[in-house]
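Rather than the whole complex, this shows some of its chains in their spots.
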Amino acid sequence: MDSERYRRGWEVLRTLDEKQSEKVLAALREISPDFARYVVEFPFGDIYSRPGLDLKTRELAAVAALTALGYAGPQLKVHIGYALNVGCSREEVLEVIMQMAVYAGFPAALNGLYVAKEVFQQSREAGAAQK
Amino acid sequence: MDSERYRRGWEVLRTLDEKQSEKVLAALREISPDFARYVVEFPFGDIYSRPGLDLKTRELAAVAALTALGYAGPQLKVHIGYALNVGCSREEVLEVIMQMAVYAGFPAALNGLYVAKEVFQQSREAGAAQK
């Protein structure tokens, strides 16, 4: 019955980063296959697939929120990768994270910047390894 | 010395909504003139005036963060107004707020939607009053 929502959500996750999304879902399925399904269906099948906001803007909003929460490092890491994959520049990602100092304080922004640093480094190394 | 930052910040605040910004700052000056100055200088003079992210995207990031925090209703109200003024559609504002259910839960998103409802109503009434 819900296969349409799942299919739609997975389409979004493939666009964001197929390999990374599969990795996240595989790890999650080991503890709860149902919750892995919900992650595809609600955030991506229901919300991200809505018209009215492009994926680039959705990912910058995700980076904003995950930085502001302060404790969502692992999810911020994934979404910075997604943001870069759908066309956000590193500069745009850093601008959003820095802006969070205004709303959520410097510690949240600093934690966010260090996550970005790690993601940027890994994507540089991955790029170098491919050559 | 800092007049350049203040001038830059105020220029941003005028673009966002001169009348509303003056109202916020006037209320703040009654309790702390210095803090009113910092609000112009750091968030708007330093951060918002940076190149690399347009005002529309900055305001959607603000709406994201202020919704996710859950307790920032008064500031969310002001920034939804700013967002609309710099060209965000109501739909875009609502999309960002709804997306926050994913990262910060339904209560934060619901509180955000009710703030948006209030702002939309007031801007409708203000529009009607002008006719």
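Labels for the chains are A and B, by order of writing; each one numbers its residues from 1.
One rule holds in what follows: a contact is a pair of C-beta atoms (placed from the backbone, for glycine too) under 8 Å apart; a residue touches a chain by one contact, two chains touch by 3 or more.
Treat the numbers as computed from the prediction; the structure is a model and nothing was measured.
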item: Overall copies of the shared sequence [whole complex; 2 in view]; value: 6
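By definition in this document, only the chains that are shown with their structure count from here on.
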item: Interfacial residue positions of chain A with respect to chain B in the complex; value: 42-43, 47-48, 50, 52-53, 57-58, 60-69, 72, 75, 89, 91-92, 94-96, 98-104
